[in-house]
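A short write-up of the structure that comes next.
Yeah, one chain of the complex is gone here, protein chain that is, but the others are all in their spots.
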Amino acid sequence: MDKKIYLDNAATTKTRPEVVDAMLPYFTELFGNPSSVYEYAAQNKKVVDEARGIIGNALGAETAEIYFTAGGSESDNWALKATIDAYADKGNHIITSKIEHHAILHTCEYLEKHGVEVTYIDVDENGILKLDQLEKAIRPTTILISIMFANNEIGTMQPIKEIGEIAKKHNILFHTDAVQAFGQVPINVNDLNIDMLSASAHKLNGPKGIGFLYIRKGVKIRSFVHGGAQERQRRAGTENVPAIVGFGKATQIAMDTMEERIDIEIKLRNLLMKRILEEVPYARVNGDKVRRLPNNINVCFQFIEGESLLIMLDMKNICASSGSACTSGSLDPSHVLLAIGLPHEVAHGSLRLTLNHENTEEEINYTVDQIKEIVDKLRKMSPLYEDFTRKR
Amino acid sequence: MDKKIYLDNAATTKTRPEVVDAMLPYFTELFGNPSSVYEYAAQNKKVVDEARGIIGNALGAETAEIYFTAGGSESDNWALKATIDAYADKGNHIITSKIEHHAILHTCEYLEKHGVEVTYIDVDENGILKLDQLEKAIRPTTILISIMFANNEIGTMQPIKEIGEIAKKHNILFHTDAVQAFGQVPINVNDLNIDMLSASAHKLNGPKGIGFLYIRKGVKIRSFVHGGAQERQRRAGTENVPAIVGFGKATQIAMDTMEERIDIEIKLRNLLMKRILEEVPYARVNGDKVRRLPNNINVCFQFIEGESLLIMLDMKNICASSGSACTSGSLDPSHVLLAIGLPHEVAHGSLRLTLNHENTEEEINYTVDQIKEIVDKLRKMSPLYEDFTRKR
Amino acid sequence: MYSEKVMDHFTNPRNVGEIDNASGVGTVGNAKCGDIMRIYLDITEEGVINDVKFKTFGCGAAVATSSMATELVKGKTVQEALQITNKAVMEALDGLPPVKVHCSLLAEEAIHAALWDYAEKMNIKIEGLSKPKSDIHDGEEEVEY
Partner (left out) sequence: MYSEKVMDHFTNPRNVGEIDNASGVGTVGNAKCGDIMRIYLDITEEGVINDVKFKTFGCGAAVATSSMATELVKGKTVQEALQITNKAVMEALDGLPPVKVHCSLLAEEAIHAALWDYAEKMNIKIEGLSKPKSDIHDGEEEVEY
């Protein structure tokens, strides 16, 4: 195919042209600083609050509970570090999972170096949190449970409602990293007892560099970025007006089109999954079959290594990922795949394909054809495959 | 005038159309995540590093010493908090000034609550740091001196070279908040012995929501935002590619046009200053006459209050500021004006006009005419003016 | 940020000025906070507020509340004027931003201070009126230009 086939929507997405159009006036025509006194800038304050309202609405939250940040990572850092700060009198214990994004895990490691105690809960072979382990991990000093809504690698969605209930029962704050879920699946923070929620616009066809942290009214965490009085004194820095407007627009479109997008994605994903499992031997799908993001497929091809596969797919104009794009610099085997019990060599052979509504059946079929050929080629080169066939 | 006259370029600036044009492809065509393996995204890694190179160049720094952030506030928070973290074995004392931006001052307050010791050095009546006080404040436990390059309210530029030399002599790190100076006046981090430097794109006709922290090679501070391996593992979060490209472009233009812009701004500023001082009684210019940003004028009109003045100017289509835009929510008298020794009531009557190369003589003349009228009108309403005239 | 009514009273403030030999003058607020209001009252022998003027140093809301307060008390008896609360002033202005509510309190106080001055001069006691507390020169020095 001449055209690029983009199957890495969990890494980032195309900003929708309508979103860019919505942003454009705020660069050159209406560029004022929303904190200024004059009318010209008051318009910018208004559009920022409109975007806030759209997002609050999407979550069943109040407008004033949405705080803009520079992205999912900042939101995650904020939620964890500021909770430790604000609730120090209650305790210094956090519970999270083994399959969180590095924005959570590395923040936890940082906090551990500063005397915070962290329990990392196991997941089962499908990546679902072990709820009994969670309940047992709770201590009188536990101040926060942070469990991601949906996993960025294997797409597994956690039993958020049950986790929220456990948190509530024990009077512990509940934060969820919903960077992969917001705008993709319905979320209601009240139904789910969520106290804090992180999201990032570029995962839902919005711009990069903008995210938010939902903070339930009454949660007393303060700033992570200190300075000016922006975001009701909780997040300093001149408001990124164009990006905020774009985030509002992207959220609006995401909510309006959610159902049809899910339909398209599930249909394409099922085709992809079915053909791979039927046509490529020694392939295994990772993550839960049911509790799963509509657009995610993660599969391991035994005896081959992921980066080789990615490069060869790339040469066929297919953009895909092996584990989180954020960590592809190191290409260590994914901590998520290890946590669901895969041996290292299998984890190394993982492929993540994350679809979006613009993908077509033709693209999917072409992709499977290429995967078949490449996997075959790589296995012919693989000493592990050689050993395996010899043994049989 | 029908046209808006924008004289608040210290609050934020218009993004240059060329900058927007440079950004546009990275929203919809080249939207890939720079951390991804495929060629399509490698292009984005390349443009990010090109922008880094342009910025490094502008400072006389190396490309690898520039780390992108979400803006000046994040950079300031990072520099201070991470230094406290990384150099805890050496000490816990920071020296800063009384006229820093809130991104520094509120971060210092936060740190003080966490056991850090902070000394706030005085400035003289023109806003120049008292160097003798600085040297006396140094302790064996001092790990950081953070002094802003140029003040955002009164435009005073600090004796950065001298401060850098003091820091170096005592083997203390030197950070400077150059948010108002970068791209406006020449800066060379080596000549000036600067170890860390904060800047923000939207102050130099770049986009909002993107900044950087320069960190000299060898300075061992780590992350402020933990997570993915972006920015050589020092700042997590999917790279804001369009904004980074825009920042690079804005920096390039700012450096190429610096001389002519300074000429235009100084000419207009001198006209403004001359006419105000000659034609409006009981007006006083704040800040240093010589060591001053080319585009800043800050003036106090005795007996009147700033917000009233701003609103009336607004009604004449003139955008201006009274103290930092970030704090205009509270309208407290500016800590900077108090630090240079102004009494509260005078500080309340301050007006900040910050020009840019697009302003014209006609605009300046119109603005002075309006100021004269408005100041006169407000004084006629002022009980302070009544008392003053009675006393005479 | 302000309502149209506030903007109207700010840009065209009613009753700006002074009254020579006023029946009562009250000045409240302080320069430190950036708001000072002075109200002049001209009160007839029957105790009716015949004329009222004000001077205000302060933000848009401070000017507008002064202006509105003067409008509200004009023609009223002293007792009626006493009943005019900051809430009434705010309502008449179609509301104020939360951070500006204190301006309306200041306007109420200024009226009371002027009435107190009137009572002192007349050597009478006005039912329900107590001594104003604010001092406009709280810890501030004069500045030389």
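The first chain written gets the first letter, and so on, giving A, B and C; residue counts start at 1 in each chain.
Just so it is clear, contacts are C-beta pairs under 8 Å (C-beta built on N, C-alpha and C of every residue); 3 or more make two chains touch, one makes a residue touch a chain.
All values reported here derive from a predicted model rather than from experimental measurement.
Peer 1: Any idea which chains on screen the missing one touches?
Peer 2: Checking the complete complex, the chain left out touches A.
Peer 1: Looking beyond the chains shown, say which of A:V20, A:L342 or A:I364 touches the absent one.
Peer 2: The missing chain is touched by A:L342.
Peer 1: Which one touches the absent chain: A:V185, A:V219, A:I266 or A:L384?
Peer 2: A:L384
Peer 1: What subunit A residues would touch the chain not displayed?
Peer 2: Considering the whole complex, subunit A reaches the absent chain at 282, 284, 302-305, 307-308, 311-312, 315, 329-331, 333, 342-346, 348, 380-386.
Keep in mind that, in the parts below, only the chains that are shown with their structure count from here on.
Peer 1: Just by CA atoms, which chain is the most central one?
Peer 2: Taking the mean of all protein C-alpha atoms as reference, the closest chain is B.
Peer 1: Subunit A to subunit C: how many Å between their CA centres?
Peer 2: 57
Peer 1: By the touch rule stated above, which residues of subunit B touch at least two different other chains?
Peer 2: 307, 311, 329-330
Peer 1: Mind pulling the residue numbers of subunit C that touch at least two other chains?
Peer 2: none
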